[in-house]
Every structure is written in C-alpha cells, then in structure tokens.
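Removed from the display is one protein chain of the complex; every other protein chain stays in position.
Moving on, here comes chain A:
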Amino acid sequence: MAITNTIEKSSAENDQKNLTQEVIDFKMVTFTLGGKDYGIDIMRVKEIAKFAQFTYVPNTAPYVRGVYNLRGDIISIIDLRLMFNLPAEQKAEDQPENGLILRLETNMLGVIVDSIDKVVGISSAQVQPPHPIFGDINIKFISGVAEYDGRLYIILDVDRIFSRDEEESPSTSEERAFAAPVSTASQAFHHQKSTGESDGGDKRRSADQITRDFIHEGLQAFSKFHVSPVNEHWFSGRLGEWQDLRKEQGRDAQFTDLEDSLEFLKPFYSHQTGAFWEDRYMEKMASALPEVESSIVHVWNPGCGDGHEAYSIAVMLRRRYPEKQIKIWAGDTDLLKISTAPNLVFPREKAPQSWDEYLTKGKNGFTLAPVIKDSILFEFSDMKNASALPKMDFIFCRDVLSFLRPDEQKRQIAIFEETMKPAGLLILGDNENLLEDGAWEPSDDFISMFRYR
C-alpha cells in the first residue's frame, strides 16, 4: 500500500510537472512565407488584414510596397518575402494581399505574407534558440523556433527586423565624425576653412588620422570638447593650423597639458563670448532675425554662463522688437556663475556706449535696468533634463553643444526640435553647424543660425 502510495504520488508530481511545462504563456500568429511556417509574437500584432490598393512610393527599397490607408492612419507596407529574398507569387493587380499589421515601439507597420495560418499558443519554455543553419532569413532576426502539432515554426523578432536601421545609424555617424573628407555642403559654408585635401593624400591621411585621434582625445580629456559633425569642419581647419604652428615652434602636435587644449580651443569660441555684445555684432544678428507674429517673443538660452549673453540677447531683442514682450529662459549648470547672473554688477566701460537707457547705477557699479532684467528668468538648470518650457521662437545655444558627448548632442538637438516653434531659429556658436542634420537649414550667411524645417 505504501508503495502504491508513493507511485501515485510521484505520478501526480509528474503530472504536475507536465502541467507546468505546458502552461501556455506565448501566443503567436503563424503564417507562411515561401512555403515555410513562421510566427510572430501576438503582442506585436495589431490585426490581420487584407491589403488592396496601396499607394506606390517611388525611390524606396524594393521590399517597401507602398503606403496604405488604415482607417485614416497612413502606414507603410513591407513585403517580408522580398525583404528576405524568398520566392513570392505575383498577385493580380486587384487581388488583395494577405498581411499583418504590427505594432512596433514607435509606429505601426504592415507586412505582406503568403497566407495567414492561425494563432498558436505554446509554452515559452518550448521555444528553442535558432540554429545557424536555418533557412533563408538572417539568424539575428529569429528569436527562436517552436514545434507545434508536428510543424516547426520560426519565430521572427520584429523589433529587431524593423529597428536595424536605427541600430546602425550611431556607428555611421561616429564614422562620419572621424572621416576626413568634408562634405560639399559644409565646404560651401562660410566658416569652413578648406582642408586642402586631395584624393591623392591617402597615405598622409593615415598618419594624420593618428594625430587627429590623439588631439580629439586630448580635447575630450582636458576640456570635455567632443569632435562631432556639429564642429567637425572647424576642427579639421584648426588641426591643420595647429600642426603648422607647433612645427614652427618645434613641438609635437599632441597635447601635454590643459594649457595646450585651451590654446587649441581659443579660436573656437564665438564672437564676444563672456562679454556684452558690441553694437555692430548685435545689429548683424538682429537683422538676421525674422518678424515674430505672436505678441510675446519666447527665447531659450541654455548655457548662459554669468548672464552676459542673456542680457545682450535681451537688449538686442528689445531693439529689434520694441512692441513685443520678451521672455528669456536662461540656464546654466555652473551654480556659481548662474548665481551671479541675476544681479550682475559691472563697471560702465564693460557695456557698450549705446546701452545707457538699459543701465542703472548701483553702489558698486552698473546693473541692467528692470526693463531688461525682468525679461529674463535665470535658472540653475541642466538643458539635458527635460523641463516644461513653452515653445520657443529662438534658441541661443552658442558653444555649448560641442561640450556634450555626441550621443548627448543628438538627444539635445531632439529636445530643441521639440521645444521649437515651427520655423523657429536655433543660433549656435560661430564654429558650430547642423548641416549634417536634415531637419535644420542654415538661414544666414554670417551667423550660425538654423531654421527648423
């Protein structure tokens, strides 16, 4: 009796085990591509659809079949068979294609398949990792293989398939940052100093590349300056100058200390950094600013330091838009500098002669008059942190982006795009540009100013 008991018990345990193994916790929509069975995680599938009459989009990859109007949402349609070079049967023009609508992290997407099979529920423990010899589809797009009812299903990892372009892009932009040839667009740019490089200079380039990398690293280590598409054209020009200068002095081009790095960066800083802007510079800048429709001009000035820049902007805008209310959000991460900004005191000669009406005399020197001061809100704030700012007409961010890591720069530009009014202007440092970024176009020949498209 005791024995039967244990047997019963152990078989019960076995049942229990089998049961837990067969808990269905993964469901997939199965379909065929080129005669083989595939599956996609059902959580990624929004719906199953038949596509007819989609609109062909010219000049796209061959597997992009076009766009489709899904109850008002325009989604792109991708033919999985063409994407993976599988045989696809041609359907007549008016015959609908079978497809799935996928819900990806950021968008929706339609994919065309041969035919939809059914929804299959399996235990995720049953899914086996893909084997390299499988099929026609690149192994990194397969999240696993599962057997069900005597058939093998290849489970596709849709997130990986459709995000691979994004995955690749950071490395390419990195390469771009180091690539010596300068694009024709930036050559046309006024600040561009020609590097004078010809295609024949390949050999020299590799030796140059090493010096270049060393200097780049030196700038990063000593001054937190990052060479990126934003300042690359300046860097290339400056590098040549620097090498010549050091050769004359009989010294190595590489940096030995902070001094060298500061010396290298000296010409980088924009016109009148850390000082009030002279009338001439101000007029030039003001003449490049367009009319503003709203009654309030919203301006963001991250990296304002001790406020010289923010005050100059305020004076300039007051002259440029005498009728309008001006609101400037000025921020910096340097607590000491930003703390002095609201009550900046300076001797009279530091401010341009024509500023009389904007100054008040205090005990220890001159400060800005309330008409200017009240238009600026100084904040101890890091522009990298999201904060609830209103939409801006202008963003002045001179010589700040270059001191962010390239990935931070990208994120920062995205924040600017989000914060900018349509056709708003971003003013960067004299030696910075956004020509590599398709979303921005230069709007002035003299000032490094970019309009958000």
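Just so it is clear, a contact is a pair of C-beta atoms (placed from the backbone, for glycine too) under 8 Å apart; a residue touches a chain by one contact, two chains touch by 3 or more; residues count from 1.
Simple rule for what comes next: contacts and distances are computed from a predicted model.
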Message: Name the omitted chain as UniProt records it, choosing among "Cytochrome D ubiquinol oxidase subunit II", "Isoquinoline 1-oxidoreductase beta subunit", "Chemotaxis protein CheX" or "Sigma-70 family RNA polymerase sigma factor".
response: "Chemotaxis protein CheX"
Touch with the omitted chain, as defined above, among A:66, A:342 or A:406: A:342
Message: With the missing chain put back, one of A:69, A:287 or A:387 would touch it. Which one?
response: A:387
- prompt: Residues of chain A in contact with the chain that isn't shown?
  reply: 333, 335, 338-339, 341-342, 377-382, 385-390
